[in-house]
Structure formats: structure tokens, C-alpha cells
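In this view, the complex is presented without one of its protein chains, the others remaining in place.
Let's look at chain A:
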Amino acid sequence: MLMNIQPSQAGTVESNDILIILNPAETGSGIKIDLTSPVLKKYGSQIKIVIQEVLNGQGIVDAHVSANDRGALDCTIRARMMTAIDRAKLGEEVQG
């Protein structure tokens, strides 16, 4: 089942963390990821895959993710994504 989400964010711009800003997107527009990272050349594609995986795992197929990475490991990226998604869903319930 597809999920309606509210704008949300999680994480920080401290070293080894990542700031995720999650925004809803129109149905059918897919996942768009804007990534800035000091390790873009070496890990950019890997970071995007992780973000994509977490979104798909949570049934989100349309979203705009703005990710400001500061050298986070994959486990951190997953955790921040999960929190952002939880907050995005929470927003829906509160307003619901």
C-alpha cells in the first residue's frame, strides 16, 4: 500500500552523520535524491542505493530526499532515513 507522507527531517550535519530532509512528491514521480557529500566520488552511488532501499522497504515510491552527508556509515544513513520516514508518517496521523 502506498503511503502519504508529510515533510520531515532527521539527522544533523555533524561529522559522520547525515541530515535527511524528506518531502512528498506527486504520485508517479518516483524517488529523487539530491546528495551532497565529501565522499561523493567514492561513496555517492552507495549512499543513494541505501536511501532508495530504505524508502522502498517502507513502501514509499514517490519522494524527494535532500541528503546532506557528512561521512555517515550505511547504518547511520539507514537510521536517519527510518526516523525521517517515521516522522513523515507521524505528521500524517497528527493531521489525520
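As a working rule, a contact is a pair of C-beta atoms (placed from the backbone, for glycine too) under 8 Å apart; a residue touches a chain by one contact, two chains touch by 3 or more; residues count from 1.
Keep this in mind: contacts and distances are computed from a predicted model.
Protein name for the hidden chain, per its UniProt entry and selected from "ABC transporter integral membrane protein", "NADH-quinone oxidoreductase subunit J", "Citrate lyase alpha chain" or "Multiple sugar transport system permease protein": "Citrate lyase alpha chain".
The chain not shown here is touched by just one of A:I20, A:V54, A:A72 or A:A88, and that residue is A:A72. Those residues of chain A that touch the chain absent from the view are 15-16, 38-46, 70-74.
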